[in-house]
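Note that one protein chain of the assembly has been removed; the remaining protein chains are unaltered in position.
This part shows chain A:
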Amino acid sequence: MKKQKLLRRVVFFIMAALATMLLAGCENYIVLNPKGPVAETQYRLIIISIILCLVVVIPVLAMLVYVVWRYRDKPGNKAPYTPEWVDSKTLEIVWWGIPIVIIAILGFFTVRDTFALAKPQDPETKPLTIQVTSLDWKWLFQYPEQGIATVNYIEIPTGVPVQFVVTSDAPMNSFWIPQLGGQTYTMPGMAMGLSLKANEPGEYFGSGANFTGEGFAHMQFKVVAKSQAEFDKWVQSVKQTAPALTKDGYKELAKPGISDKQFYSSFPPELFKEIVDKNGGQYYKQHEHHMKMNQNTNHGDMNHDANQHMEHGANQHEMSGMKADK
């Protein structure tokens, strides 16, 4: 009796827990609700890997329950007992085989998509470049083509690939917009690429994913995707209404502390390169090509260099610093 009551309570508790999780609502599971091609590819991989894992996990769990029940040590249990049966080549080949096959299938998809995501998302379209700097404890975004800058807020046009070039002027962080695609580390002295695209207008959550100290928990930003026309309008309004970001202004901004959204109508043109260089970028020649690429896009000219950059600079980009060691 007592046991049954306890069991009923436990079951009730588990049901309540499950209900809470489901009630939390599907739209909250932002990783499972992709809004861009990169996030979609990653979402597909997540689903494939879940299915492949379940193919093994569910039968094994069922087997476990069956075996434990059937062969429990109860007087009168008529199940066979074979204390000398310790080996079976056939069976062992089967269960070395099962995980090998599963891993081979999953490995195939993984490798395929790893390389696929390393290629530019949409090589035909000219990307929008945004230079990202993680600071203690806020994000600075510079739009070199538009000449504006923002803090903790990004606006992008939908359907246009966005080339993020990320660095840090503080401890290493990680730049993550779950609904558009997975993250990349922002590292001092290095400029790394991350190419994302929003398929539809909307507001997306972005955050820093790698711990950077005291104010780390306040490093969220909002990404707003809207049509090209609306985006252009927004750029114009920032240009007209916001103050300029000066070098001194940047020094002030870079000081440890948290910040709200901010907008700047202009910024010192060499600022991003200076940030990278002063943190050690000068030791890595490889950065020249990122820098050059940014200047090129500044002039609105997509030449060979920029294309080359795009090849590396997508989701799976190169580790610039390491390469420079060659």
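Here is the rule we use: a contact is a pair of C-beta atoms (placed from the backbone, for glycine too) under 8 Å apart; a residue touches a chain by one contact, two chains touch by 3 or more; residues count from 1.
Going forward, contacts and distances are computed from a predicted model.
For the chain that does not appear here, its UniProt entry gives the protein name "Quinol oxidase subunit 1", which is one of "Cysteine desulfurase IscS", "Peptide/nickel transport system permease protein", "ABC transporter ATP-binding protein" or "Quinol oxidase subunit 1".
The omitted chain makes contact with just one of the residues A:Ala39, A:Ala198 or A:Ala225: A:Ala39. Interface with the hidden chain, as seen from chain A, comprises residues 10, 13, 17, 20-21, 23-25, 28-32, 39, 41-43, 45-46, 49-50, 52-54, 56-57, 60-61, 63-64, 67-68, 71-73, 77, 79-88, 91-92, 95-96, 98-100, 102-103, 106-107, 109-111, 113-115, 117-118, 170-172, 174, 176, 178, 181-185, 187-190, 192, 205, 207-218, 220, 278-280, 283, 312, 315-319, 321-322.
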